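Every protein chain of the complex appears in place save one, which is left out.
This part shows chain A:
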Amino acid sequence: MVEPLLELRGVNKSFGVVHVLHDVDFAVYPGQVTALVGDNGAGKSTLVKIIAGIYGRDSGDYLFDGKPVEVHGPRDVAALGVEIVYQDLALCDNLDIVENMFLGREETSRFGLDEVSMETRARETLTSLSVRTVKSVRQSVASLSGGQRQTVAIAKAVLWNSKVVLLDEPTAALGVAQTRQVLDLVRRLADHGLGVVLISHNMGDVFEVADRITALYLGQVAADVPAKDVTHSQVVELITAGRSGDLGIAEDSADAAV
């Protein structure tokens, strides 16, 4: 089996008396799309924020490339090569595509901003992702459709030679054709060898692109299975009840022995 790129082992997290995550194991493999599913309140966003370095962990290990790493904030995570594309896109409407992709990490030459180099690199990245829907890389982001904006946000994450990309509900606000665009892009990221995490409520999307599915139920991992081994309805049961047939969390130890 391939070594995971990013792995969390036995992570616990409490907010006061509320125990949000119980001994969560989570792994992201290179070249694979891992879908993270779960009902509202199952702990998905807490887990993402721990991966992003926004929250600390009460216990458990954070491993990158098989080695334990110390993560103290979003900057440490970005330095590892982990990028998070949030649901409410972090783009500036008044800037163009190139300016947005390099925001906060602009390249400069002796005479100020190096527009030639930035536009060339942005173009290369978009081309490597086979993004063909934008009219010009110099058009302002305000003129883009929802799917195109999502595409720019994802390309921005890829530009920095990242190894792991987390996508938080990337298709939630999109129409059919635009969802198609974004899912194709998600698949292409994995084909480029990146570890991709897709957080989604939409089972159709999940089964279309995911290689593995990790289901959270009330802060525990109900199942971590290859997508081809489970059916649509099994995953829904895992999300809503925490178990499905012999998959999932044992109701008690007696049942588990059976």
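Following the convention adopted for this analysis, a residue touches a chain if its C-beta (ideal position, glycine included) is under 8 Å from a C-beta of that chain, and two chains touch if they have at least 3 such contacts; residues count from 1.
As a working rule, contacts and distances are computed from a predicted model.
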Looking at what's absent rather than what's present, what does UniProt name the missing chain, "Xylose transport system permease protein XylH", "Phenylacetic acid degradation b", "GDYXXLXY domain-containing protein" or "Exonuclease SbcC"?
"Xylose transport system permease protein XylH"
Touch with the missing chain holds, among A:Leu6, A:Ala27 or A:Val137, for A:Val137
Option from A:Lys13, A:Arg188 or A:Arg243 whose C-beta touches the chain left out:
A:Arg188
What chain A residues would touch the chain not displayed?
75, 86, 89-95, 99, 103-106, 108, 111-113, 115-116, 119-120, 123, 126-128, 130-138, 140, 142-144, 184, 187-188, 191
